[in-house]
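As you look at this complex, bear in mind that one protein chain is not there, while each of the others sits in place.
What follows is chain A.
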Amino acid sequence: MAVAALLTTASLAACGESGDSSEGAAKTLTYWASNQGASIEFDKQTLQPELDKFEQQTGIKVNVEVVPWSDLLNRLLAAATSGKGPDVVNIGNTWSASLQATNALIPFDDATLAEVGGKDRFVPAALAAAGAPGKPPAAVPLYSLAYALYYNKKMFSDAGITAPPTTWEELVETGKKLTKSGQWGLAVEGANPSENSHHAFTFGQQWGGEWFDSAGKPTFDTPQNVAAVKRYVDLMAVDKIVNPSNAEYAQNQSVADFANRKAAMLLWQAAGSNFKAQGMSPDEWGIAPVPFPATPPPGGKKVNSMVAGINLAVFTHTENREGALQFVKFMTSDAEQVILNKTYGSLPSVKTANADPAFQAPEQKVLGEVLGSTAAPLPQVPEESQFETLVGTAMKELFADAAGGKPVTEAQVKEKLGVAQQKMGS
């Protein structure tokens, strides 16, 4: 009942918003942007001048709505269900295969890609994270991101540490030195399922695990994945370099803790602009690639980040496919890529824009190197968004146990991941 009612309301809401795209179909597009900057208002102010440029060039007016991350997937789902809503949308690139399975997004086959500038314009790793392998991408990459280790330079030098850690063992050792009253070695976003699942993926890769087998079946509770998840949660449970309070963080409080000098290290994607917004100047922090285990476990891969990023997709229900593709071409043009990625601190998804000096800053250089060498896309399977939710929530519970002082054993991790896996099948 509740589901039906919610779905109906969601589609009704979507109907209401699509009102302006139906009148004067050729001249108007509706665009849902994800929240990339420090606030929704900031994003509106960033995007509006660019949309005005597009209107000048093509005569097509774009109505933008910046949708918060907490609502975006539900809103997209409602739009996919009802066949009403925006023409062009931003999607988290990890959702690409899940949304692709709904058939609500137009496939970017070679001909369609040619209309927006051609396949070769895009960074291959980013384009690979835009849909299931072997199928035409469901979207094109817009902003590219990667995880990195951010550290507080002053805290490091005060403790006599000269270089950022490159292995988890070093990170724990460093973290212990930096954990003292009112200050913690590392901050994590323990109650945010998405963040948790991203780390589950990276640690899993390093410990030789896979979350889905080649047939797309979930393999959550393998010994490798159990060891990987346990290693991450143990940063709080065993090593005690993470404030137990982080177990209830889900609104980017860990970024705030780092920016407010309550934590010495943070694993995050392109956090520089966010630090700045919170009053931490760029020369206060340093950046390094995410560490690896000192001795790689059997089958472990040299992966220290997911290919993170935002993709741009077009709904099949658009009444203005041509205009929508023109807009995609505009947003992925060199000029726009430089302007927007520079503002957000992310990296361009097209090769030619990456040469711009704006992306040679230390932060962007590290992110670019990680993306180019040691980043891997999350499993591009239709059930990916379920993986994020179920595994991420299981890890939230493990963090809650750790914070409550309960020991987190291998058996518990295995049980929680096993339950998550069973739910995938139902």
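Heads up, the rule we're going with is that contacts are C-beta pairs under 8 Å (C-beta built on N, C-alpha and C of every residue); 3 or more make two chains touch, one makes a residue touch a chain; residues count from 1.
Going forward, contacts and distances are computed from a predicted model.
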The chain not rendered here carries, per UniProt and among "ABC transporter permease", "Membrane protein", "Ligase-associated DNA damage response DEXH box helicase" or "Cell shape-determining protein MreC", the name "ABC transporter permease"
The one of A:Ile40, A:Val238 or A:Val419 in touch with the missing chain is A:Val419
Looking at the full complex, which residue from A:Ala247, A:Met265, A:Ala324 or A:Ala375 touches the chain that isn't shown here? A:Ala247
In the whole complex, of A:Leu178, A:Leu390 or A:Val413, the residue touching the missing chain would be A:Leu390
Which parts of chain A are in contact with the chain that was left out? 1-8, 70, 74, 77, 80-81, 83, 98-99, 101-104, 191, 193, 243-245, 247-248, 250-251, 382, 385-386, 389-390, 393, 396-397, 399-401, 403-404, 418-419, 422-424, 426
